[in-house]
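In this view, the complex is presented without one of its protein chains, the others remaining in place.
By written order: A and B. Residues from 1 in each chain.
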Amino acid sequence: MEKIPIQVTVNGQSHQAEVEPRMLLVHFLREELGLTGTKIGCDTSQCGACVVMMNGATVKSCTCLAVQADGADIGTIEGLANGNDLHPIQEAFWDNHGLQCGYCTAGMIMTAVEMLERNPHPSADEVRAGLEGNICRCTGYQNIVKSILAAAEKIGG
Amino acid sequence: MTTRIFGSGIRRREDPRLMTGQAAFTDDIKLLGLLHAAILRSPHAHAKINSIDTSAARAAPGVLAVYTGADTDGVLNPIPCAWLPPDSDIKAVPHPALAVDTVRYVGDGVAVVVAESRYQAEDALELITVDYGVLPSVINPKAAMDPGAPQLHEDAPNNQAFHWVVAGGDADAAFETAAGDPQNHVVVSENIIQQRLIPHAVETRSAIANWQSAMGELTLWSTSQNPHIVRFLCSLVTGVGEHKIRVIATDVGGGFGSKIPMYGDEMVTAFCSMQLRRPVKWTETRSEAYLATTHGRDHVQHVEMAATKDGKITALRVVVHAGMGAYLSTAGPGVPTILHGLMYSGPYDIPNIKGDVYGTFTNTTPVDACRGAGRPEATFLLERMIELLASELDIDPVEMRRRNLIQPFEDGHDVATGVTYDSGNYQGTLDLAMQQLDYPALRQEQAELRSHGQYIGVGVTTYCEICGLGPSQVAGAVGFGGGLWESAIVRFYATGKVNVFIGTSPHGQGEETTFAQIVSDELGVPVEDIEVIHGDTDLTPMGWGTYGSRTTVVGGGAVALSARKIKDKGKALAAHLLEAAEEDIEYEDGKFFVRGSPDQNKTIQDIALMANVAWNMPEGMEPGLEATTFYDPPNFSYPFGAHVAVVSVDPDNGHIVLQRYIAADDCGPQINPVIVEGQVHGGVVHGAGQALWEGVVYDDNGQLLTGSLLDYAVPRAHMVPDMEILSTVTPSPHNPLGVKGIGETGTIASTVTIYNAVLDALKPLGVTKLEMPLTSERVWRAIQQAKGA
Partner (left out) sequence: MYAPEFEYHRAATVAEAIQLLSSNEDAKLIAGGHSLLPLLKLRLARPSVLVDIGRISELKGITISDGTVRIGALTTHWEIASSHDLEHACGIMAEAAGGIGDTQVRNRGTIGGNVVHADPASDWPTVLTALGAKFNIQGAGGSTRTVEPGDFFVGPLTTTMGEQEVLTSIEAPTLGHHQRAEYAKMAHPASGFAVVGAAVVVTVEGDVCTAARIAVGGLVPVPVRMTSVETALVGKALNQENIAEAASHASNDLQGEILGDFFASAEYRKAMAEVEIRHALFHATEVSHH
C-alpha cells in the first residue's frame, strides 16, 4: 500500500516520515521514532497506557492513525521533564508512591497533565473520574490520586 | 542518631526511569535485524487438526517462515509442568508448544508466522487455512468429571488431573459427632464458586529470542517474574544447555502470577530465532492475552463446617473441583493444593480438617497463580462458613471469630493441616480494625438506614496466609520442581559504591529500594550509593523468582545475611588496620571503631577501598569486599490481619458501592511502610475486582465472552474508595529480618470481606447467597427472588 508523507512535531522536534495509512500513532512513536515511553496495554482504547498529548489535548495513540496526526504537535512522556528537572506531576508521583510497575505511568501522568490544565484544583472524586480512561493494576489508584492532588497543590500554590 | 533507614518511607529508587519513559520493557527493545512473529490461535475449544495449509502465508510479502506443530514437534520438547503434588495421581499430560494434532482451548497455538514487520506477520496469519474437525468440549471444572463428559487427554480418564488430600484430626468423625448430637452442635454447608479470573497485568507478555548459532547461545528477553526458572525450563524445552541460555527479564509491567509460567509462545519465539538465525520478537496483543495468558481461581467448592452451639468450630470438610484448563501450567497444580488446602485452618483453631481437591482438565485457557493464588479461595470459604455459623447461632460475626482465633504466639503454632505458623496476634489486628471502624456506631447507623429502606452492610474478616515460599526441603516434599531459596551478592567497589545482585525478579514491588534500605541499614552506606541489579541471569546469582510474596522475605534475608558477612569481614579488616584486637572493634552507623575510642575508626568506605586494593590485608584474608549468600528459610511466613468493608446496596437496581475499606495487617517489621501500604492498596482493589466486577465467562462451546476490556471489568479509579491502612508488628522468628510477605494479603482478604458486607446489607431482604462477581443484575435478581419467596 502506498505510503503517505507526514510531518509531526514530537516534544518540540519536527519529524518527516512516510507511513503506511494503517500505522497507528502509537506504533509510529514507538517503532519509527523510538519513543517507547508510550505503552500499549490493550486493543480497544480502554487502558490508557498509550495516552499522549496531541495539539494540546490527550488522545489514545492506539486509536489514532499516524496519518491523522500529520501536522500535529505531539507531546509524550519523554518530553515532559525539563532536562533533569522533573515535571511537578512526575515529582508528585515520585513523592507519593504513585507508581509500582510503571507500565501505566506514562499514560497516567499525561492524563494528569491535561486534567490539571483544565481543572487546577480538582477534588479527589474529580481526579478519580478523570482517570476513567486509565487502568492501573498495581496501585489500587489511591496513591495515583494522592499524587495528582499533591501536584495540583504544588502547581496551583 | 539519625532516623533509621530501615522502616523509612523513602522515595523509590526505580521510579525516575519509569516516570520519564526511559525504562526498557521487553517490547521496547529493538535489535538489529529484528523479525516479528505472530501466532495463529485455535478458534475452537476442542478440535482435531485435519490439515493446515500455510502456502499462501509463506508467499505473503515480508514473510520469512511459517511453522506449525509439525515443525516444532520433536524439536521442542513439551512445556513442562513444574509443580506435581505428591500422592495425587497427577497426570502430567504432554503440552506441546504448538498444537500437533488436537487443539484443546480457544487460543491454543497452531502456527507462527515470522515476517519483517508485525503488520506483515498479521496479514500472513490470515492466509493460513486450517481444516478443523470440531469435537465436543467441557468448560465447568466439576462437570468435566461427569460420566460422558468430553475427554481432553487419553492419559487422564474422567479429565481428572489429580486428586490431592489434606487431612488433620478426624473430620469425618467430628461431623458424625455433630450430626449425632444436634442439641449441642450445628453444621452448615455451602456450595461456593470461585469464578475464573484474568490476572490482567497492564503489560502483556513479550519475548525476544536471539540465537547466536556460532556459539550455540540463546538470549531470551522475557516478561517473566522468574527469569532463572525460565532459563531452566527453556533448557529443558529447547535442549540448549542451561549455561548457554541467558534470560533477561528487564522492566516487567506487572505479573500477578501470570508471568510465572513457562509458555509455549516464548519457546516458539526461541524456535523461530534458532531456525532463522535472526532475532525474533513476539509481543502478545491484549486480545491474545485474554486467551493465551493463564487465568486464575476457577474452583467449584462444597464446604461443610461443624461447631458447638456456643460457637466453637469443631471441623471443616471441603471438596474442591479446581479447573486446570486444557493443560497443566507451570505452577498450576500447586495453587489449589499446597497454597490452598494447607491454609484451611486460617487464623482459627480448627481441630479436624479434611480437604479433597480434584484438579480437572477443561477446554479452557490453562489456570495458574493469580494474586493470592489459592489463599483467597481458602480465606473465602472459611470466612463465608463462619458467617453462616454466626447467622445460624445468632452470634455476632465478629464475636464468632473471636471465639475461634488462635491465641497470640511468638514462635510457632501447629495447625491441623500440618503446617507451623511462625508468629501471630490475630486479636491485635482485629481490635485495631474494629476500633477504626467504630463497630457499634456502624451497626446503629445500619439499623437506622434500614428503617428508611436503605441498605448498608459491613463485612469483617480475620485471616492469615502462607507466603514467603519457602524452605526448599518442603518445596521438594510438596512436589515443587525446584528450590525455594534465594541468593544475593553484595559487592563493594573501591569507591565505596555498592551493587546488590539478587536472584529474585521484582516487577513493581520496589525491591530496588527496599533491598538498598536493608544494605544501607546494615552497613551505613547511603541508599544513593547502592544499586540493586536483578532480572538478568548472566548478571545475577541463581534465584527462584518473585511470587508467593517471597521476595522480601527470602531474597531480603539473603541480602541481609550478605551484608552481615560484609560487616564481619569489615570488622576483621578494621581491627587489622587499626592495630586492635577484633573483639575490641565495634560497629555503628557505617563506622568500625575501637571500643572506647570512637575517633580511632575506619568507615565502611575506608574498608571498601582497602579491601579492594588489598595493600594491607590480614594474613589469610582474601581481597575484595563482597559476600554471597544462598539463603534457604527454615519456614514460610504467615502474615495476618483483619479487614473491614462497608458497602451500600441500592435495592432498586442492585448497584453496590464500596464505601469504606479498612485493612489492618501485620507483616512484621516494615522496611518501607509507604511501599507496604502501596502493596495493600493494590491487593485490596484486585480482590475487590473479584468480588464485584471480574469474572471470566465462556459460552457452552468454550468461546471466551469476556475477551476484552469492554467486557472484562478491571477496577477503575472511580469504582473504589480511599482505603484506611493500619498495621501491627509481630516479627517472624524464622528469618533474619523478621519480615513477612505483604504483596498478596490485600487480595486474600478483600474479596470475601466485601462479599460478606454485601450479604450483610441484604440480610433484611432475605438474600443469603450470591454468585461472584456481584453484578447489579445478580443482586437485583436475588432481591426479587427473596421477595417472591
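In this section, a contact is a pair of C-beta atoms (placed from the backbone, for glycine too) under 8 Å apart; a residue touches a chain by one contact, two chains touch by 3 or more.
Owing to the predicted nature of the structure, the values given are computational and were not obtained by experimental measurement.
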item	value
Residue, one of B:Asp87, B:Glu622 or B:Asp711, that touches the chain absent here	B:Asp711
Option from B:Thr102, B:Ser287, B:Gln301 or B:Ser732 whose C-beta touches the chain left out	B:Ser287
Missing-partner contacts on subunit B, residue numbers	118-119, 122-123, 126, 285-287, 452-454, 652-653, 655, 692-693, 697, 705, 709-714, 719, 775-777, 780-781
Absent-chain interface as seen on subunit A, which is shown	1-2, 4, 20-22, 24, 43-46, 48, 51, 57-60, 62-65, 67-68, 111, 114-115, 118, 130, 132-134
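Keep this in mind: only the chains that are shown with their structure count from here on.
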item	value
Rounded Å distance, subunit A centre to subunit B centre (Cα mean)	29
Residue numbers on subunit A that touch subunit B, as the complex places them	20, 22-23, 30, 34-44, 46-47, 49, 76-78, 80-81, 86, 90, 93-95, 97, 99-106, 109, 124-125, 127-129, 131-132, 134-145
List of subunit B residues in touch with subunit A within their complex	9, 11-12, 14-25, 27-28, 30, 119, 200-204, 251-254, 256, 285-287, 507-510, 674-675, 677-678, 681-686, 708-710, 714-718, 720, 722-723, 746
